[in-house]
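Worksheet for the structure shown next.
The other protein chains are all here in position, but one chain of the complex has been omitted.
Now for chain A:
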Amino acid sequence: MQALYAQLLVGLINGSFYALLSLGLAVIFGMLNIINFAHGALYMMGAFVAYFLLNLGGINYWWALLIVPVIVGIFGMILERTMLQWLAGLDHLYGLLLTFGIALIVQGVFQNYFGSSGLPYSIPDQLKGGVNLGFMFLPVYRGWVVIFSLVVCLATWFLIEKTQLGAYLRAATENPTLVRAFGINVPRMITLTYGLGVGLAALAGVLSAPINQVRPLMGADLIIVVFAVVVIGGMGSIMGSIITGFALGVIEGLTKYFYPEASNTVVFVLMVVVLLVKPTGLTGRAA
C-alpha cells in the first residue's frame, strides 16, 4: 500500500509537467486556433536557455525561472509576428504543419551543436535533499515542482477566465472585428497570448532541467504525450488541460508500478477510449 502512495505522488510530479505544457497548448489553441507543434521544441529551448544563463552568465535557477520564460516568450512572439499570423483564418492543418517544421528546425540546430546525450544542470542548493514521508523518500525539488506548477496553472486559469484582460482575450477570439471596434489592438493581444503560451512551455523546461538531462530531444519525446493529454482533456479547455495533465501523470505512474512495459503507451490507449466515447474530449465543447 505504501508503494502505491509513492507511485501516486510520483505520477503527480510528472503530471505537473503535462499540465504546464498542455495548458500552454490549450491557451494557444483557444486564442489563436493554432495547434502548436513547436511546443516541445520551445520547452527544450527553455531548458537550454536556463543552462546557458547558468554556465555563461552565472545566472542561477531562481532568476532563470523569471528570465527564461521572457526570453523564449519573446522568441515565440517573433515567430508569431513573422510566420504564424499569416495563418489566421486558415485551416488548423496549416498551423500544425508550420509549427511542426519549426520544431524540426529548432531541434535539428540544437542537436547539431550539442549532440544528443545532454548537458548536466544541477538542482539549486536550497532545494537539494529530500524528506522521508514514511511511505517514500520525496526529493524536495520534486515537491517544489508540483506546488510551483499548480500555482502557475491556477494563476493562468484565473487570468484567462476571471480577469478583464482574459475577458477581452476570449471576446477577441469569438469576434475580433467587434473587439477591435472597441479600440482594442487585437493582433497585439494575439501575439502576447502566443508569447504567454510559449513562456509556459519554457517555464516547464526550466523546471525540468535539473531532473532530466538538458537534451535537444527532450521536447520531442514529451510532446506526443502532451498532445494526447490535450486531446483527452478537450482542445482549448483551460481547466480541462490542467486536470487531465495531472490525472494522466498519475495513471501513467500507476502503470509503471503494475505493468511497466506499457507505461509509454497507456496514455494513447486512454486517448483512443476517450475519443471513442466522447470525440470532443472530456471537457471539450463541440465545435
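Here is the rule we use: a residue touches a chain if its C-beta (ideal position, glycine included) is under 8 Å from a C-beta of that chain, and two chains touch if they have at least 3 such contacts; residues count from 1.
The criterion applied here is as follows: contacts and distances are computed from a predicted model.
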Answer for the undisplayed chain, UniProt naming, from "CRISPR-associated protein Csh2", "ATP-dependent RNA helicase HelY", "ABC transporter substrate-binding protein" or "Glutamate synthase domain-containing protein 3", is "ABC transporter substrate-binding protein"
Among A:83, A:97 or A:136, contact with the omitted chain is made only by A:136
Among the options A:83, A:123, A:171 or A:243, the absent chain makes contact with A:123
Where chain A meets the left-out chain, the residues are 2-3, 6-7, 10-11, 13-14, 111-120, 122-123, 129-130, 136-137, 139, 141-142, 211-213, 215, 217-218, 221-222, 253, 256-257, 260-261, 263-264
